[in-house]
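Of the protein chains in this complex, one is absent; all others appear in place.
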Amino acid sequence: MSDHHHKETFITKYIFSQDHKMIAKQFLLTGIFMALVGMLMSAMFRVQLANPGETSILYNLMPSNWMDPDTGALLQDKYLALVTMHGTILVFWVLTAGLSGTFANFLIPLQIGARDMASGFINMLSYWFFFAATVVLIYSIYVPSGPASAGWTIYPPLSAEASYIEGSGLGMTLWLVSITLFIVGSLLGGLNYIVTILNLRTKGMSMKRLPLTIWALFVTAILGVLSFPVLLSCGLLLVFDRSFGTSFYLSDLIIGGEAAHHIGGSPILFEHLFWFLGHPEVYIILLPALGMTSEVISVNTRKPIFGYQAMVLSLLAIGFLSFIVWGHHMFMTGMNPFLGSVFAFTTLLIAIPSAIKVFNYLTTLWRGNIRFTPAMLFAIAMVSTFITGGLTGLILGNAPLDINVHDTYFVVGHFHIVMGLSAIYGMLAGVYHWFPKMYGRMMNKNLGYLHFWGTFICAYGVFFPMHFLGLAGLPRRYYANPVDMGQITDINDIITFFALAGAVIQFIFVFNFFYSIFRGSPASKNPWKANTLEWTTPVERIHGNWPGDLPEVHRWAYDYSKPGAEEDYIPQNVPLKEGESEH
Amino acid sequence: MEELENNNHGEAWKGGDRPFKSSYGKLMMWFFLITDALTFSAFLVSYGFFRYTAVEPVTEKSLWPVPEEVFSHFPFLTGEHPLLFVALMTFILIMSSVTMVLAVNYGHKMQKKKVVLWLSLTIIGGATFLGSQAWEWGHFIHGDKGAIQLNRNLEVVHIAKEDVIDGKDTMVLSSVYELMNADKYGHHDFSIDTVLNQLRERPSFGIRLANKDYKSNLETFEYFETSEPLEIILGAGLKKNEYGTQDFGDCFFFITGFHGFHVFSGVIILIVILINVIKGTYQRRGHYEMVEKVGLYWHFVDLVWVFVFTFFYLV
Amino acid sequence: MIYLLIGGLLFLAIVTFVQIIRVSELLSKIRNKDVNEVTENDNNIQGKILLVVGFGFLVFVIWQIVAWKHLILPPASSLHGVEIDSLMNTTMMLILVVFFITSIILFFFGFKYRGIKGRKAFFYAHNNKLEIVWTIVPAIVLSGLIVSGLKVWDSTMNVTSENSQIIELHSRQFQWAARYAGEDNILGKHDFRLIDRATNPLSLDKGDKYTIDDKITNEVHLVVGKPVMLKFRSDDVIHSAYIPHFRVQMNCVPGVRTQFGFTPTKTTQEMREDPQIIRQMQELNDRIDAMSLIEKTVFLDENFAKTVDDLPLKFDYQLLCNKICGSAHYNMKMKFVVETQEEFDTWIAQQKEVGGLVLTKK
Partner (left out) sequence: MSENNKSNWWIWKVFWILLGLTTVEVALGIFKVNGFLPHALVHDHFIGLKWLTHIFIILTLIKAAYIVMTFMHLGFEKKSLRWTILLPAFILIPYLLFIVLSEASHHFLMNG
């Protein structure tokens, strides 16, 4: 049974592969591609905001009918299309699929000691549904009327009627098709992750010994499985409203100067159903990053993560709370003020488990022996953005304070830092950390440092000033600044400068990544001297993960610098010495 | 791959604990059912939302149609038989659930022939249910009362007539067909003017408003002063229906349709499984877990129907 | 051609880059060292950079606060806004304190405990007392925030329309209109099916007796110190009425009624004398002054519907649309004026009643 070398053709090995490691890489590559697409879109609208009404070489990346034929400037509704697609791509494609798709697939079987996912076939299907969704989404950019343009939250009626905005025609239909495929893909994936973690752990790998990454991915998968189906319902009802004339979300509309037949529906219902997914989605994005950060910080401080149990409990608490707070996105929709109070209360509760996590990270750093790999730097940056962005959440989650900053750049700054940057940093930390396991080679360290410092500086340069724009009363999704706010132009220019610089710096990473796949220096079996099980597998990555028997687990994953041990790390499969206590 | 999956069950299983003492396939099915339950509950919650908002502002009377009036027909029977047909459909579905349990039960005992028998009966039950639903949809779409749509808030009002019950003069629900002396099973296309003229000529007829208040003939035309009649609606579609508020029809088609789609896919899966059973796939594999998993799905479909039945037809 | 050139340059740059990396990796191979292994030297350098950049970031934050403080909104010009502002300031202080303390600790720890070969980290897995402390302390602080937050929320949102002047704000792509309830202070009914863009753009009910004295205007005038109840309505998509200086925001949702009641406390004139506003307007006017005459004319005409004679520009309250609503979303705004009762009375007397304008009974 130790021999898992089937005859594999190119197609079964690289394309329709059922090996979780290959599927993870497929997710990662698609994720990186989509991240670049999303980043270029943001570069385009940052350029527009700095030079409104002027043309730019960047716009040539888009179909020519996106530009004004005379001035070459970006058209107004296409600006909204860019914003919409940027949001959709980053939230769903990069941070949901790219992050948890990649690392759940890669790490779950390796860290729990399983040969593969519970069902390799369903796992493969999950990727290919995602791939189909990607194709449809990219295609929708090129339809003549443009892609979906109603914001990534696609609130009807704007998303329901093509005469309100051009993108709500075919582009919106394709968006809905794409997101449906995406949901099917992530549900298949999520079900697989959950049962794999529950059922396929190797001997000795009790839930109390699971690495925090796996805990985070577990909670993430549960969140996905419970929240995505409601988005599916929500989207289906919207499809019916758009295409078959029902009135689930529409009422009292005037279309083209005439009263439409819709009556009785309510956009507020849509918003509730949408945010029932939408808020857990924020944590679907954030939790894997938190989990991987815990892992990377522990490995590189050479210390056990402080308060393992508290970390797990706070993960679970965040997971649970994320389901009952969605209304804080809707304080200003005219919702029942009583519900506003309920949601303000539950929202602020989230700050408690988040604070626990931050303090535990800081204590883990205390008296460590920190090794600054690029992954470790990104993990520290992740803690930093989690603090910076999380704190402004106290303003946005408190209903009365939200009145004045709701839908302004303050929100944009907040969520880009706390969920955008944190999750991206977590993802990059993960890539730098597990790259040797994925490809058997090391990524170039110095390029990694360069990439990190560039990213860290530019990202704060982009998103921190946005808070001031918001406090000055500038609404988001504006094609150009209102001129009577001429005083804020300088801030906008600074943001655009950092955004473009940051975008260029990402190409260092792309280069490093592809260069190292083929030319990087060969990695050893356990280059970071880490404890978790994936580092006990051979450098040659075989289908089935371990030659011979599966490893047996005897201890938790965080025995770093344990007193009495010779080395400063003890892998999980090393039996306890006589008289050694487990923690 | 087959080999790897088997390894996870068989020899290579190194005794990692399975906290639920259940195979991964069954767990996956259970978790899938939770997601599906959430999908359905989102629909039913939306339905609750529409029903709750369909209330007349000042009087707080419900503007939602009365289901017992809408679903009051039985094939080959004349007259009003509220809920009887849907009760029969429920019975069929519960019955098919029972046959499914029996099939699963005999699967545990490895009695192939019995499994085939009860699975086939389940399929027949499912197909009958689908047929009944088709009949019901047909009836719903055709309608049997007709209604007048008014301008204000697109209110839908029904025809009523005076009657004597227990010696008291009251008004009862009638239909456009009765007013026009037409056959309700035929195809008609009444114009709003002919109906209004007829209403003027037959003073024993009036209307019933969406809030279930009756208006005598005189009051009717007073009411039409402020709220102008637009057209006659016969039957139901997604944009309008003769029963009342637009969302009633939309929800009916969408929710029962989505459930019907589940039953349909269930029947297809059952047929595939039945073929496998007959071919002896599971007998060779040594267990009928596949039948059990599909059984879970089938019971879930039944479970959803129980809720749809209550909230759509009874309440 | 230009693309070909850029492509060629990029290609060359990449090739050079690859070669440099190859050489450095080969060199280290000769020295029998893995170039990608993190050495003590790396730890030292990166730890120091972390300290410098981290504290640089904190200095950047302080610089922003100092340099841009005058750009943010001046203190609220409404009664409830003052409460919101004071809660906002408390929260902001708290946030900044926590932000600086934790960030300093983070960057300092990173620097202080940078790795040294042979040193062993301190095995410190958990400490229940410590963890309970930093669960309970945030919980207490947060309950304070929540309680005061809910108090402000309740008093802001649960305003009744008694004693308030009632004004309807009507939104559609991409313009606002206001409807004053007239002397009876009751808005006439409306029904979206009565729409007629030419004669009845707000789809008012012609038969309703309350409609006749309503007044439709394209800017809103309010009386200082007098409560006002705004009722929102939308004809097509969701818009959002955002009046930042009053701390007022509410979505306009088709098919759903929403409202927001508040009391303005500063007249437009008073605001124009506010030092912070003067400074903001000064910067704006400086910008306009720097333009050529033609640019000026075009700019003023396009953005303010004004001419050069109106310079320098003066402050006005603005209602902005704050929910994505289509291509001209960013240009959907309306002027608000707060003035004394006398000024208001003169203005409103000049506005025509709906009854005399478009509504003739069918």
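For clarity, chains are labelled A, B and C in written order, and residue numbers in each chain start from 1.
Heads up, the rule we're going with is that a contact is a pair of C-beta atoms (placed from the backbone, for glycine too) under 8 Å apart; a residue touches a chain by one contact, two chains touch by 3 or more.
The shown structure was predicted, so the numbers you read here are calculated from the model rather than taken from an experiment.
The chain omitted from view is touched by exactly one of A:Arg115, A:His272 or A:Arg371, namely A:His272. Of the options C:Ala121, C:Val256 or C:Val354, the residue whose C-beta touches the omitted chain is C:Val256. Within chain A, the residues in touch with the undisplayed chain are 226, 230, 266, 268-269, 272, 276, 323-324, 327, 334-336, 338-339. Listed for chain B, the residues touching the missing chain in the whole complex are 19-22, 27, 30, 33-34, 37-38, 41-42, 45-46, 48-49, 52-53, 55, 57-58, 66, 68-69, 82-84, 87, 90-91, 94-95, 97-98, 100-102, 105-106, 109, 114, 295-296, 299-300, 302-303, 306-307, 309-310, 313-315.
Criterion: only the chains that are shown with their structure count from here on.
Inter-chain spacing, taken between the CA centroids of chain A and chain C, is 25 Å. Centre-to-centre spacing of chain B and chain C amounts to 47 Å, using the average Cα coordinate of each chain. Counting partner chains per residue, chain B shows two or more touched chains at residues 153-154. Residue positions 193 of chain C each touch two or more of the other chains. The touching residues of chain C, when paired with chain A in their complex, are 14, 17-18, 21-22, 24-25, 29, 34-38, 42-43, 46-47, 49-50, 53-54, 57, 60-61, 64, 68, 71-73, 81, 83-84, 87-88, 91-92, 94-95, 98-99, 102-103, 105-107, 109-110, 113-116, 119-127, 130-131, 134-135, 138-139, 142, 145-146, 149-150, 152-154, 156-158, 172-173, 192-195, 197, 203, 232, 235-238, 240, 242, 244-245, 247-251, 253-259, 280, 283-284, 287-288, 299, 303-304, 313, 316, 318, 320-330, 333. By the touch criterion stated above, chain C contacts chain B in their complex at residues 191, 193, 207. Every residue of chain B that touches chain A in the complex is listed here, in rising order: 1, 3-5, 7-8, 11-12, 14-20, 23-25, 27-28, 31-32, 34-36, 38-40, 42-43, 46, 49-50, 53-54, 153-154, 238-240, 245-247, 250, 254, 258.
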